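What follows is a single structure, written as structure tokens, with notes after it.
Taken from a larger complex, these chains appear in their original positions, while the remainder are omitted.
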Amino acid sequence: MAVVTQHKIPKWKIEEVEELTQKLKEYPTIVIANIEGFPADKLHDIRKKLRGKAEIKVTKNSLFELALKKAGLDESKFKPYLTGSNAYIFTNMNPFELHLFLAKFKLKRYAMPGDKADEEVVIPAGDTGMPAGPILSTFGKLKVKTKVQDGKVYVLQDTVIAKPGDPIPPEAAPILQKLGIMPVYIKLSIKVAYEGGVIIPGEQLEINLDEYKDEVMKAHFNAFSLAVEIAYPEPEVLKVTAQKAARNAISLAAEIAYITPETVQAVISKAMTKAYALAGAISGKVDLGIQVPQ
Amino acid sequence: MEYIYASLLLHSAKKEINEDNLKNVLSAAGVAVDDVRLKAVVAALKEVNIDEVLKNATAMPVAVAA
């Protein structure tokens, strides 16, 4: 009877491959994310946020590989990433856009022993709802001032127990959980993205928007400077060009001591600068009876 | 800076900064287009308020003069 293990592929598997194939054909961008140890409820949150922008499927790697073949995609490109537990995201956004979108909302979870705080951890003043008992000594250890009121632990003032980057005291974890404080961020770790035949490893998807802002600013500044230099006829540009021309004129006037009400300040400043430079050059040797600014 | 100059060119021509337009401009300038970079620039600039950045950049020379 054992001979019958001539694998009859279950119907749900066939349907799943069918569905995946469909999505592979429908969406230009495919992203593979590692969900090893990723809380299922958080994945659900992500799914909700992505509604209308992307679809997430959690499936077996082997089924996805089959679908790749069926969709006529080169599965060898994906092969190295098809290990462990993965979520597959299908979207019309380009991979960087999706990545930026995912980075925008923060998913938080409860602290576990060994975690570092991603944001300031504060135990707020007020009734904790926790019955007084051995927990009081834990509060004491955390240097949180408490009193007992109606048999409950009552925190006297807001107390910071960890700053961003600090390890969270392990004994704080159960308290934080009871208080509903989630100080640790989690994010979906993207292994790889694919769009239009291009494979982009996850680490290349990181985008520093500030750098782009700086580059835009710099590019514009370069353009503006160049425009000023060639007197490109736009008011904003010519304003600066005219200022530059005026400054040139004043410098030249100062150089030849051409005195007009506009230049007199520059001319005298120039004479002064020279006088002080000369005074400075001999001040070690001669008492000029003056203070020479150095 | 080619990708940024090309993007600002599109922006000041009031054209959308998308992959096709950007690729067109870069190719016309004889730049061999890197698809990954192209995608990254397009995605990043979608998030950047270029007009805002330019306004700050232009204000600068005046600031120096002030």
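As written, the chains take the letters A and B, and residue 1 is the first residue of each chain.
Operating definition for what follows: a contact is a pair of C-beta atoms (placed from the backbone, for glycine too) under 8 Å apart; a residue touches a chain by one contact, two chains touch by 3 or more.
Small disclaimer: the values here were computed from a predicted structure and weren't measured.
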{"item": "Number of copies of each distinct protein chain, complete complex", "value": "A x1, B x6"}
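Note that in this section only the chains that are shown with their structure count from here on.
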{"item": "Centre-of-Cα separation between chain B and chain A, whole angstrom", "value": "20"}
{"item": "Residues on chain A engaged by chain B in the complex (per definition of touch)", "value": "93-97, 99-100, 195-196, 198, 200, 204, 207, 209, 212-213, 215-224, 228, 236, 240, 243"}
{"item": "Chain A contact footprint on chain B (complex, rising order)", "value": "1, 4-5, 7-8, 19, 35-36, 39-48, 50, 53-54, 56-58, 60-61, 65"}
